[in-house]
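Note that one protein chain of the assembly has been removed; the remaining protein chains are unaltered in position.
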Amino acid sequence: MDNLLSVNGLIMDFGGLRALEDLDLHVKKGEILALIGPNGAGKTTFFNCLTGIYRPAAGDICLTTPGGSMSIAGLPPHVITKKGIARTFQNIRLFPNMTVIENVMAGRHCRTNTGIAGAIFRGRAAVKEELEVVERSYEIIKKAGLARYVNELAKNLPYGEQRRLEIARALATEPLLLLLDEPAAGLNSRETKELDMLISEIRDLYKISILLIEHDMKLVMSISDRVAVMDYGKKIAEGRPDEISRNSTVIKAYLGEEFVA
Amino acid sequence: MINFSDIKKSLLISVWFMFLTFPIMVIRVNPIDKIVEWRWLNMILVGAASFIASFAWKHYFDKKEKGKSVKTFLKSGHTVFINNIADKKRFRLSFAFILFASAIIFPFIFSAYQVNIITTALVYVVLGLGLNIVVGIAGLLDLGYVAFYAVGAYSYGLLNHHFGLGFWAVLPAGALIAALFGILLGFPVLRLRGDYLAIVTLGFGEIIRITLENWNEFSSGPSGIANIQRPSLFGLELSLQSAAVYIYFLMIALTLFTVFVVKRLQNSRIGRAWLALREDETACEAMGINKTKTKLSAFALGATWAGMMGVMFAAKTTFINPASFTFHESAMILSIVVLGGMGSVSGVTAAAFVLILLPEYLRAFSDFRMLFFGAILVIMMIFRPQGLVSGARRAYRFNKADDKI
Amino acid sequence: MGKRGRNLHRDIILKFNFDSVRFMEYFFELLLGGLTRGSIYALIALGYTMVYGIIELINFAHGEIYMIGAFTALIVASLLTIYGFHGVSILILASVAAVIYSSAYGFTIEKIAYKPLRRAPRLSPLISAIGMSIFLQNYVRLAQTSDFLPFPSLIPEFGFMRDYEHIFSSAELVIFIAAALIMAMLTFLVKLTRMGMAMRASAQDRKMAMLSGVDVDRVISVTFITGSALAAVGGVLIASHIGQINFSIGFIAGIKAFTAAVLGGIGSIPGAVLGGFFLGWAESFATGYVSSDYEDVFAFALLVLILIFKPEGLIGRSKANKV
Partner (left out) sequence: MLELIDVEAHYGNIRALKGVNISLSEGEIVTLIGANGAGKTTTLMAVSGIVPASAGEILFMGKPIHELTPDRIASLGISQVPEGRHIFQRMSVMENLHMGAFTRRDRKEIKRDLEYVFELFPVLTERRHQQGGTLSGGEQQMLAISRALMARPKLLLLDEPSLGLAPKIVKQIFEIIRKINREHNTTVFIVEQNANLALQTADRGYVMENGSVVLSDECSKLISNDKVREAYLGI
């Protein structure tokens, strides 16, 4: 099987309210899978379960890393990131008072290991590692088209660039799977097009899988290999973009019954 | 600029404050002798001061609100910025050299009294820098920082008293014990949210102080420990005068060491993790940073410096008792960090000097010192939460070919 | 068994009976003492809880408002004594002055130190509050004195209490009754009045309260004023009971009342009352049976333990964090 991530029977409750109901989802290696569905369908909750912010009530999340398959359900967030899942947030959560490069360098944290002593004495290993961190981070920043902002504080960046920086920071953790939570929200059509290109480029360059939540259907249809649709915490459809856009259940969930003309 | 309605408003405010401060500022009764003292002058002073202050308040407040809506993003200023830093570097170097030279000559020109005052100020510089790691960089509001200072001081006092251990042996030991305390206390509390953490650390600080006050067998209670050994120089006992100079130089060295370490930490992997933690805990975890470990390391490291300074303090004064380790001491160190600018090394250093030296040299001021500290905390939070010197971030330079540093 | 043996036996029984009477008396003394203490803690804790409920701020300066209430009462009471007033009239006038002034301070502090920071990061208003607390302590210290001042005992002794005075004094009775009355009034205010409804609405969902036409700034002001008035009453009662005050009494009392508020679940009004009594009893029994040296350590330790292991308090709700 070439599944990178398999989710089986995932259930999540919030005080009696079932946010996720028996959710199954598989992400293949190297694919871009879009997760769509009306507001409140449980998409972000699902992301929070995947990244360890919420602990699912039941079900299994299995990640296949080069070191073998493992269950990651219920692990703390930083461990999950280290295993290879990185994410961005629906409402941008950068480190606003750190510079652009520092934001990305913070993403390298889990792939480096200089300790306090190393930081103080700056031994050869520490210096080498720090140089490598700077170089790799700058590399990613260039790729994300943010080179001219390197030393700018993150909070001073224009909105669209902040979205890109969040992706860059997530990439710095060297993920196998990148989760993007509404990356195009609030972007204009030019910025959305640029984002479209960036996401495909990232996938090809780093050979990773991408799972994204998105409402911008144009973007979803153009970049995703497959689309999964959620409604009321359940997956109601899954398939190629063209299949999904013709699927009557999906149209009903999205536009209301009468739209199916 | 100043119009009639503003004046009317300020007058009302001034009347309100005269009313508000009336019983406490104007009346003083001696209940035993049944004498009432009316201090009407105070009322006039309050009225005048609040009238003027309300104008200043309004002025700065409007300015701050206006500043918010103006965007500060500079697009073309990027290269200029880097040049600036290069220029600054040369300037900084010469400045540092002059500072260092005058620090060396200082004890040979001024009296032991003056030297002592500067030594005290340096102790607070280091304490400020230590707390700055916890509060300024990692964003964990620690209101019980003085507890670690006390741990250091009592480590030296007790180890010296009971086992005759010398300063040089206890300096690292005290630091280590304080760090251990930091971890010990840190472990359970680090799950807590910001404001709860603040209260719990305050509680720990008070627990330690009250315990020291009441556990007579262990700490000799409120009377404290006297006759603590001064640091010796290669086994030589020094006179009072030369000991002061010796401690002064020790403090200079320790301060430089602290600045060096804090600077290095700040721009390291650990420092970035601390900053990230301060900025956004959830995003921090999502970046693979272990929250608990990062918080603990900040806590322990902050405690280390406090412990070291505790040892230094005990060695300097040769006498310690719990009264030196009250919450007010914590508040003072916090004022230094807040005034100096959270996260800024030079700001904290400057603030420590200002806040410690001002009351020393302006005797009239020293009565008002705590009043002043309280006001600083409030005013800084409202008008300049980033402190006097905002912690500028390190700029990384890449050449045109887009290569490394 | 000889005569001597029998006597010894009787002695032991007598001694035991006597001890058990003493034991019960001592127990009741502690129980009622804890009740008094607890009602004072509850009065002050209510201010913390109400403010926290609405703006999620630990109002560090709340203890100082209590202290200023006590000081104002002391000044007014001394003045009145010098001018020849007597007994209960002094108590009433001094309490009224204390309530007015504490409320005025509470109102002003909110406007200066907290209102400008409504949208600031969480720690900013807390640091501001700490600053305010330090400022007020030293303001009173400089304007008045740093010595302990004797506080006249304003609470009269009742004839009918004479027989029980060694267990439960008249002053304690008055404190308990006053506290209970005030808490009942507060419950009425919060549950049944329009302002109370606005307070609860603002505490639960500030934005929605605004959308419903609630002037939230005003509600916050009223909350500060109410909380401060309660603290002032607490200040007068305890000062009159203990008999001396100085500028620093607010700090410890504040921390303890905060402990009480957290104990019951901060933000919850019945919780604050419950927490107050719990802490009062806990302290009373601990100092009575263990050691009085560590009275304050005990409160702090309780605070630390509660915050670490059950931060939502004994009857509070936990809050899920939102991402």
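Residue numbering begins at 1 within each chain, and the chains themselves are lettered A, B and C in the order written.
Simple rule for what comes next: a residue touches a chain if its C-beta (ideal position, glycine included) is under 8 Å from a C-beta of that chain, and two chains touch if they have at least 3 such contacts.
Since this is a predicted model, take the numbers as computed values, not measurements.
Q: Just to verify: which one of A:31, A:174, A:216 or A:238 makes contact with the chain not shown?
A: A:216
Q: Can you tell me which of A:142, A:155 or A:193 touches the chain that was removed from the display?
A: Final answer for the missing-chain contact: A:155.
Q: Could you pull out which residues of chain C are in touch with the chain that's been left out?
A: 194, 197-198, 200-201, 204-205, 207-217
Q: Given the full complex, what residues of chain A touch the hidden partner chain?
A: Against the left-out chain, chain A lists 17, 38-41, 155-156, 159, 182, 185-189, 215-218, 220-221, 232, 241, 245, 250-252, 254-259.
We take it that only the chains that are shown with their structure count from here on.
Q: Could you give the separation in Å between the centres of chain B and chain C, each centre being the mean of its C-alpha atoms?
A: Those two chain centres are 32 Å apart.
Q: How far is the middle of chain A from the middle of chain C, if each middle is the mean of its Cα atoms, in Å?
A: One centre to the other, that is 50 Å.
Q: Note the residues in chain B that touch 2 or more other chains, in rising order.
A: If we look for residues of chain B contacting two or more partner chains, we find 282.
Q: Give me the residues of chain C that touch two or more other chains.
A: Residues 323 of chain C touch two or more partner chains.
Q: For a test of understanding, state which residues of chain B touch chain C in their complex under the given definition.
A: Those residues of chain B that touch chain C are 16, 19-21, 23-25, 27-29, 31-32, 34, 36, 42, 61, 139, 141, 143, 188-189, 191-196, 198-200, 202-204, 206-207, 210-211, 214, 282, 327-328, 331, 334-335, 338, 367-368, 370-371, 373-379, 381-382, 385.
Q: Enumerate the contact residues on chain A facing chain B in the complex.
A: Residue list for chain A touching chain B: 51-53, 76-78, 81-82, 86-87, 89, 93-99, 101-102, 105-112, 114-116, 118-120, 122, 126, 129-131, 133-135, 138, 142, 147-148, 150-153, 156-158, 169-170, 173.
Q: Within the complex, which stretch of chain B touches chain A?
A: 72-74, 78, 81-82, 261, 264-265, 268-273, 275-276, 279-280, 282-291, 297, 301, 393-396, 398, 402, 404-405
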